[in-house]
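What you see is the complex with one protein chain gone and the rest in place.
Letters A and B mark the chains as written, and numbering starts fresh at 1 in each.
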Amino acid sequence: MTGFVDLYTEGNTFLHRVDPRVKITAVILLSILAFVLSSLEALAVLLAFIMVLVVLSRTPLAKTAFSFKFVFRLMLLIVILWPLFDRSGEPVIASFGPLVLTEPALLRGVTSATRIGCLATVWYILMFTTQQRDIVRALVKLGIRFDFGLTLAISLRFFPTFSATIGSIMDAQRARGLEFGKGGPLKRTRNYVAVLIPAIVSAMRTADGLSWALQSRAYGARLDRTYLRDFKMKWSDYLALAAVVLVLVLPLTAKYVFGMEL
Amino acid sequence: MIPAPSPGQGDDKIISVRNLRFTYEGGVVAITDLSIDIRKGDYVALVGGNGSGKTTFAKNLNGLLRPSSGIVTIRGRDAARTAVPELAKIVGYAFQNPDYQLFCATVEEEVRFGPLNLGYSEDDIRRKVERALDAMNLQHLRDKPPLSLRLGERRRVSIASVIAMDPDIFILDEPTTGLDTEESDMLMQKLQNLNVEGKTIILITHDMRLVSEHAKRVVVMSVGRIILDSDPRGAFSDLEILRRSNLEPPAVTKLAHALKDKGIPADVISPQELVFHLLRGGESR
Partner (left out) sequence: MKALELKDVRFKYRGSDNWALDSVSLVVEKGEFITVLGCNGSGKSTICLLANGLVPHAIQGDFEGSVEIFEKPVMGRTVAEIATKVGIVFQEPESQLFCMSVEEEVAFGPENLAVPRHEIRERVEWALELVGMKGYNDRSPFSLSGGQKQRVAIAASLSMHPDMLVLDEPAYALDPIGRHDLYSVLRELKGKHGMTVILAERDAEEAAAFSDRIVIMNKGKVVDVGPPRDTLRNPDKLKRMGIQPPQLSEVASLLNARLSTSKYSFLTVDEAESTITREIIGRGGVVRK
């Protein structure tokens, strides 16, 4: 009933089982790699590698399609827009008046799009294979303050609630003859006010209730909080971590030590 | 009885639903196969537990949801082909939580909002607003900010804002939740007045006491179907039906059922009635 899609799919693949802290580290390292690599070939290999991981995660096609719809649109947009701002280099492929399309600019556009594809996909894999609560818990374990983790968890937890509330408010106003997306700017603004005010009122009530509930459940009672669940690194987790480090270090060494054009 | 609204329609069916099926995005089937006719001036209680499909059904009547298949006809028009604001002129829908719609600075503005959206003339709007404020006993509060009012009053404002659109059909979702007996009685009396004026009322509720006191007809829903359609007494004489739709019969009805083989009729719905039967004899009615 809500527009909210949790990207996580239950599964028991290697990517699901690996310690979330290793996954978060891997995502960060692979993101760095995507930034450092500059040749299209190298980035294409990286993208292919990440895509293999997506397949290995056994995420249902519906969810991957849903997620990649946005990535593809973004990549396409970059390829189209890049040459508009970057007209340097030879040879010129085509020109329409002031608009010039050169081969190097096109190449740079495609390269950037591929880089963005790598970055987005690697984060998607984390979301596909890790429950949100585990991501939050792993962040706290990695040293982020518990308060911050809790805030993040609460935001994630209440996202579907507020989506549903806003859906209900829009329904209630539509039932009173309000048409969204119609009329002049003034009318449109007023239409949004009709949703915004009830939404704010509802959010404020929820926030009140939330703060009472937190206190009543002894939040902040002592500094030495315990945790029901803990992550334990298994040998396979260390192995995975080592593999990820290698994936980062090998190309970097090739690029900066041996001067390969990657 | 008020005559049929327009010639050529032949009968006084104001709502006609044929083989309605509704599936939410993501594949949840909320209505499996539902057909029903509702006459003008009827007072229907639509009952069932959460998840029975009653709200989904109601939203198919005013265009907030469109049938996945089947036909919903409102006053002779195909609801699927009619825009929501057009339907809003015929079907008014008061949501359970008034705070999901109240946003204006005064009660009067709030009540004006609906008819203003529907594009009525200023004169017309003024008349409709006055009538709505009268109908819900809100004249003395017209300049107050709606959010400063008590829950019972806020609910009346939300219903007045529906009355102001002057629909023939009123759908009310749990209008008495959270109200005190006095406020609840007053509201139900106002709804009764609307019904006497010839308006069709569809009351969504799981309060069987409310049903027994006000409705002319009870439609019981369970997992997306109608499992009973009868007068209120019929609904109370079958405890199994109520349980199947996650409803709880009122205590007197349970007591009457317990005393069934002692000669007490099973469809007793008020304490007065039960005591009458106890003291005057179980078979004289």
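Here, contacts are C-beta pairs under 8 Å (C-beta built on N, C-alpha and C of every residue); 3 or more make two chains touch, one makes a residue touch a chain.
Everything numeric in this text was worked out from a predicted model, so none of it was measured.
*Asks:* Check the options A:49, A:123 or A:158 and report the residue that touches the missing chain.
*Replies:* A:158
*Asks:* Give me the chain A residues in contact with the hidden chain, please.
*Replies:* Interface residues of chain A facing the absent chain: 131-133, 136, 153-154, 156-158, 160-161, 205-222, 224-228, 230.
*Asks:* Which chain B residues would touch the chain omitted from the figure, given the whole complex?
*Replies:* 49-51, 150-152, 177-183, 206, 208-209, 246-248, 250-252, 254-255, 258-259, 262-264, 271-272, 274-275, 277-279, 281-284
Criterion: only the chains that are shown with their structure count from here on.
*Asks:* State the interface residues of chain A toward chain B in the complex, per the touch definition above.
*Replies:* It comes out as residues 1, 165, 168-169, 171-179, 193-194, 196-198, 201-202, 205.
*Asks:* What part of chain B is in contact with chain A in the complex they form?
*Replies:* Its residues touching chain A are 24, 28, 59, 62, 64, 84-85, 88-89, 92-93, 95, 97, 99-103, 113-115, 117-118, 147, 161-162, 165.
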